[in-house]
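Left out: one protein chain. Kept in place: all the others.
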Amino acid sequence: MSHKILVNGPITQEIVSSIIAKLAEKKDAGGHSVFIGQVRADDFGARRVKAIEYSAYENMIEAEAGKIIKSLSEEFNDVKSIDILHSTGIVMAGEISLLVIVSAGHRHHAISACSKAVEMIKASLPVWKKEIYENNSAGWKENSLA
Amino acid sequence: MSHKILVNGPITQEIVSSIIAKLAEKKDAGGHSVFIGQVRADDFGARRVKAIEYSAYENMIEAEAGKIIKSLSEEFNDVKSIDILHSTGIVMAGEISLLVIVSAGHRHHAISACSKAVEMIKASLPVWKKEIYENNSAGWKENSLA
Amino acid sequence: MEIQVLFFGVLAEVTKTAFKHYRGVTSFEELKMRVGDDFPEIAHYNFRIAVNNELVNGDPLLKDGDEVAYMPPFAGG
Partner (left out) sequence: MEIQVLFFGVLAEVTKTAFKHYRGVTSFEELKMRVGDDFPEIAHYNFRIAVNNELVNGDPLLKDGDEVAYMPPFAGG
């Protein structure tokens, strides 16, 4: 279950387009569920988010992503493929930092597995983020796991 | 709530890429949930699906899609936009026939609204499909609403 | 009243037409009987009826120029 997760900088339109172009090769898939996570220009007064600087524990992230993919492939046996890309380094507001694509024979499996993958990514991938504000101050953020 | 839903023939990679390219303009969005429905090469022995011919009630489909978008925008108030594209005419196996993109401030709203939109589309859009098999026979299909 | 009747999906195939214009229609009930007489084969299929893009239950009041659609179960998405 070797799987390259980390992308240096934003996940560009070119990366997204090239992955979507490959979906047509999966003729046994009936649905693809895609989640695109984008850096939101959260506005805290003067502290408007300009960018996020992501850092990751590279060895562990590949191992943990492999576990997520294995676990979901076992739970949803109609799933044909799961791809996860996550940025490291600087990603500007409006740019993409996460891409999850799940292909399945039937739509229901694609949608459920993708939704679950997003939650598992948030909970278990060793990634940290520092928000950089318009005034060039910065702050570390944690996921709140509701 | 004017919204052009129908695409003549497959939803091409160019259409998908151009829509995804526009997501970056939504700087207040934190997540986009995308569903891509593809014609699956279902294999019933000799009757392997080669293509689907979709037909639609054009006036009504635009009205019903408008209702879906309005209803979900009210239910998920963090949703920024909902786009729905559906093919009419011939779509070959492996080609895309449905595209749903929901953008929201927070990922949870994007994922839930997109998943619900797919179910509502299946239940209420006046679209019909005729499967065309490799041996050139054909059969009408209905959605089973589980 | 003049009413435009539309057929979709397998119904367009079995009636061999996508639409038919009816003149002198007096009620929804009477229209359904005339359509049933013209296209008896549709009795073998499940369908729902929409008037001017809205699904109807029971017998709606029609008005001149209305569009009445015969629709098999949906198969979109």
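Residue numbering begins at 1 within each chain, and the chains themselves are lettered A, B and C in the order written.
What we mean here is this: a contact is a pair of C-beta atoms (placed from the backbone, for glycine too) under 8 Å apart; a residue touches a chain by one contact, two chains touch by 3 or more.
Everything quoted here is computed from the prediction, not taken from an experiment.
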item: Contact list for the unshown chain, restricted to visible chains; value: A
item: Hidden partner chain, touching residue among A:A41, A:V118 or A:I132; value: A:V118
item: Residues in chain A touching the chain absent from view; value: 37, 54-57, 59-60, 63-64, 86, 98, 118, 121-130, 140-143
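Convention: only the chains that are shown with their structure count from here on.
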item: Separation of chain A from chain C, taking each centre as the mean of its C-alpha atoms, in whole Å; value: 48
item: Centre-of-Cα separation between chain B and chain A, whole angstrom; value: 23
item: Chain centre separation (chain B, chain C; CA means) in Å; value: 26
item: Chain A: positions in contact with at least two other chains; value: 107
item: Chain C residues counted as touching two or more neighbouring chains; value: 77
